[in-house]
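Okay, here's the structure, questions in a sec.
Every protein chain except one is present and positioned as in the full complex.
Labels A and B are assigned to the chains in the order they are written; within every chain, residues are numbered from 1.
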Amino acid sequence: MTTKFFGEPVRRREDARLIIGQGRYLDDIGSGAYAAAFVRSPYAHARVLDIDVSAAMDVEGLLAIYTYEDLTGPLAEPLPVLIPHPQLTAPRTGYPLVKDVAQHVGEPIVMVVATDRYIAEDAAGLIEISYEELPVVVGVDAAEAAEHTVHDDVPDNIAARHHQETGDVEAALAASAHTFSFTQYFERSASMPMEGKGVHARWDDADSSLRVYSSTQASTSVRAAIAAKLELSMEKVEVIAPDVGGGFGVKIVHPWPEELLVPMAARRLGHEVKWTEDRREHFISSAHERQQRQEITVGYDDDGRITALDVLVWHDNGAYTPYGIIVPINTATQLCGPYDIPVYRARVNSVYTNTVIVTPYRGAGRPQGTFAMERTMDRIAQERGIDRALVRERNLIQPDQFPYDWGLTFQDGRPLIYDSGDYPAMMAKLKVLVDWDGFAARRAEAEARGKLLGIGMAPYVEGTGPGPYEGAHVQVLGSGKVLVSTGLTSQGQGHETVFAQLAAAELGVPLEDVVVTTGDTRRFGYAVGTFASRAAVVSGNAVALAARGVKEKALRIAAEVLEADPADLEIDEGLVQVKGTPGASIPLRTVAVLSNPLRYAFDEAARQATQFSGPGDDSKPPVAVGDAPGLEHTDYYSPLRSTFASGAHAVVVEIDPATWEIAIEQYAVVHDCGTIINPMIVEGQVHGGVAQGVGGALYERMAYDRDGQLTNASFMDFLMPYSSEVPDVDIDHQSTPSPLNELGIKGAGEAGVIPGSAAIASAIEDAVGRRIAAMPISPTELYDLVRSDAERVTNSSPHDSGAMA
Amino acid sequence: MKPAPFGYVDPTSVDEVLDVLTSEGEGAKVLAGGQSLLPLLSMRLAAPTTLVDINRVPGLDQISAGRDGVRVGALVRHAQLLASSEAADVQPLLGRATANVAHPAIRNRGTTVGSIAHADPSGEMTAVLALTDGSVTVATPDGRETIGWGDFFLGPLETSVHGPAVVLDAFFPALPERSGTAFAEIARRKGDYAVCGAGVVVTLDADRRVSSARAAYLSVGLVPEVHDLTDAVVGQPVDTADWTAAGELARGLVDPDGDLHASADYRRLLVATLTARTLADAGAEAARRTA
Partner (left out) sequence: MTEVRTERSISVVVNGVPREATVPVRWLLSDALRHEFGLTGTHVGCEHGVCGSCTVLVDGQPTRSCLVLAVQVDGREVTTVEGLSRSDHQGGQVLHPIQEAFRECHALQCGFCTPGFLTTIAAGLDARDPSVEITEEEVDELVGGNLCRCTGYANIKKACRHAAATMRDEAAR
């Protein structure tokens, strides 16, 4: 492989259209489509008694009203449980439209189709529904108490009991020199992409086929779901993810009710139908994440080395479990981060509440796990009077311990084995980057100004790039254009650029010649999807393999023409040439033409190719057995198991004790995602992740009241950070390539968000000297905390620790 | 999130505005900048039958700054007021408060008078109108009348103006001599509605001693509140005045509610802090203007 584009900060291919307003997002498609709107439950838990649509029928422009009664066949069945798990003993999913009981505010009950969205909302507003209100369960504590139930047939509200352990934790705790236990809370936030969800469907009556555009992270699976639920044969359904305005996890869930109902309506009405989710709908009917209560017991020795860790997590999965228990499994299996913990037990109770479903949001359970682990580390340091960095360093997995087998099962069902890393070096870089050892002087300077300064840190390890597979198709056209397609989707990660870099590097062609398509089932039918920081790892390796297959074939054909050994050939700048022999060459595009024995001279490329076409061998068929016309290749990459990226963040906060405002003075990141394809894009991912981490730590929360009403379902009150709230980020890189794939890649998408709350909580605790036991935290809550009887804590400085240690 | 149906009319004179408000009745609503109204329409939290757009009425986009004060027409945008050095010279609070209103794109369209007529107790300009002891001019079919701020604001999003009426301007009296002002607020995110805000005026006597200290607060009451804090600092030399005591006095005078972003107690803390800080700044400015 040439390395010309690999590792370079190549400018993004997709930007050319996006900066001039020529992107094509879901709502930009189908200007003549009918518009759908939904009547959604205003109650968190209510039985639907009667639906009266009579007043809506008079609305001019109304085209259709659908309720559960109108659903037929598989559509009338519950939505699928995408990822079943043996420990998910009580899985429950809703129906595309509420059948009897609405389980959260926002659940769709009636679908309205009209000539435009204004009119659809008019009609929706005139539909009268009578309800019987039922008792509401909000929050993990209420779910555990089970005074009321979400689902009648789940009396303890527990959907799943997940349990993993590496040894006898109770014995190990009993044998530990020191132990303590504590409980802490983590609140809800959400992916909240700038573009909500959306679906456009067009039914072709003559062909009995369906084309669906969805703002999704998994178009191939949406296709399969639509085919199954609408009882269509697979080849009659195509699904395309157009430009997608951000995903961050919420768009991996599928099929959303609307992904089935919009195609259903398009088919029944014989007309394009489109639903563009508005912001209020996104708040109350898409997915949230992160709420947990964590009960932690740790055993450790005099030096602060952990001897046993026992964690019980109460995880709020919302009203349904369509995405299985991936999020709490991530918490349970990723919690230990970079630390060598001899005996570990994780138990998770995943509980139902009358709230929006909980499915992965960037980080997907890991921010909570890191919060549990890192708050534990801080407490050990405080108990033992050891510098917080030092206690972490003492517990790190060492470079010679890889592969590090936890004896646990990861979320992909594979063994949890860390592939590579260098955690001591990473922590050393972080301490330099944030000047950990020189912090005392900064604190004193701030104190002189009447401000409280605090510092915190949090490393993490993230399983990335899980299988089962991704594939890619690479084809060289007679024009020289190189088509690359992979089935997974893009939501801003720059796949059009990085996959082009990989293909160009493998094939030896100019980057400009490569055109990448993602998420279009017309081009590639097999894919898993974009989640779990897996695109670069899994599709990236698949693209490289497919390009390599094309290259092999190209060299073979060119070798015949040039009468050379394929091993003596190379491709550079789109020219196949004999190494060291100037002039002995053939353009790759000509090889592409030669690869197809049928080549009418429609164009210059085909005409040129004739000069190379010899008389041929009459004893063989024009296309050899086992060969195929065309210069193309499809290949798949199926990883043995996940790769494990790592990183560490450090934060300095300044707090004004007159207002308890929390300002981030410094944010330092050391990041290791193995081999980097495009450092510009990786840094962009880190920046964005950090911003979401800061948002989740200090600003964002889904504020449900006791009745299950989301009280802040707007951008006015759900406080996503503007630039004024996001700190500058200092980044240092480290690269420990993954031994599991040939490119050495680990995933980078989610990393930036993972340790945010843990590091910021540590810094705030350091500044105010009071125990932080819940995140996020706002100034008003900090003010309450410092006036409460919350435990007082003192951190040892790097200079005076060690005496006790 | 699309507005419910309504009728729309954009008259070109105040008389026409009043005529159409009269004929359309209770369901008619005046549209000026629309930066508060349009979200309410899109969320269908408000559903007027008729919107009477006053943006084409000539003459309402004027700022007139005179010796006695600044008169701000109903179509003056926040950005326009923010940029007016004449207004700032007469009443510095106008620019200082307006700089805290949302973000530039909102300030380009939203109007000062509109935000006052909206009567949101978290609005900057409601507080400034109150602090400066200002008034509004209201046109009704019976004529024009001047309504002092205390009679104008009745409750959150509620004013004393009912029936066919349109606010034509707001008048902010000039800053008295030997006086200084300051304005500060604390918001969760820059540009958000304030969790708490304070505007203050400090006036000195000829010996640079505090003769008056008054403050108005945002987001602490149902209507803008002005509190006289003079007792805490009266007669004190401006350079050594105990502004913290004034802040503590204010803390005891306010009775805020708690909400998602701030408890009542926290708001009281911010009242104390912002009061002390803004009074110090205002005192320093008053001292400069007294020298």
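Basically, a residue touches a chain if its C-beta (ideal position, glycine included) is under 8 Å from a C-beta of that chain, and two chains touch if they have at least 3 such contacts.
All figures in this text were calculated on a predicted structure; none of them were measured in a lab.
**Student:** If I consider the whole complex, including the chain that's not displayed, which of B:Met1, B:Ala46, B:Ile147 or B:Ala264 touches that chain?
**Tutor:** Of these options, the touching residue for the absent chain is B:Met1.
**Student:** Among B:Asp19, B:Asp61 or B:Asp133, which one touches the chain that has been omitted from the display?
**Tutor:** Within the whole complex, the residue contacting the unshown chain is B:Asp19.
**Student:** Which of A:Pro566, A:Pro657, A:Gly684 or A:Gly769 sits in contact with the chain that's absent?
**Tutor:** Of all options in A:Pro566, A:Pro657, A:Gly684 or A:Gly769, contact with the hidden chain holds for A:Gly684.
**Student:** Could you please point out the chain B residues that touch the chain left off the display?
**Tutor:** Touch with the absent chain occurs at residues 1-12, 16, 19-20, 24, 31, 34-35, 38-39, 41-43, 50-51, 53, 55, 79, 102-106, 108-109, 190-191.
**Student:** Need a quick check: the contact residues on chain A for the chain that isn't drawn.
**Tutor:** Residues in contact with the chain left out: 11-12, 14-16, 18-25, 27-28, 31, 116, 118, 192-195, 243-248, 278-279, 491-494, 680-681, 683-684, 687-692, 714-716, 720, 722-724, 726, 728-729, 752.
FYI, only the chains that are shown with their structure count from here on.
**Student:** I'd like the Å distance between the centres of chain A and chain B, where a centre is the mean of that chain's Cα atoms.
**Tutor:** 45
**Student:** Considering only the defined contacts, which chain B positions touch chain A in the complex?
**Tutor:** Against chain A, chain B makes touches at 1-5, 43-44, 186, 188-193, 195, 260-263, 265-266, 269-270, 273, 277.
**Student:** For chain A, which residues count as touching chain B in their complex?
**Tutor:** That would be residues 117-118, 121-122, 125, 278-280, 658-661, 699, 703, 711-712, 714, 716-717, 719, 721-722, 724-725, 778-780, 783-784 of chain A.
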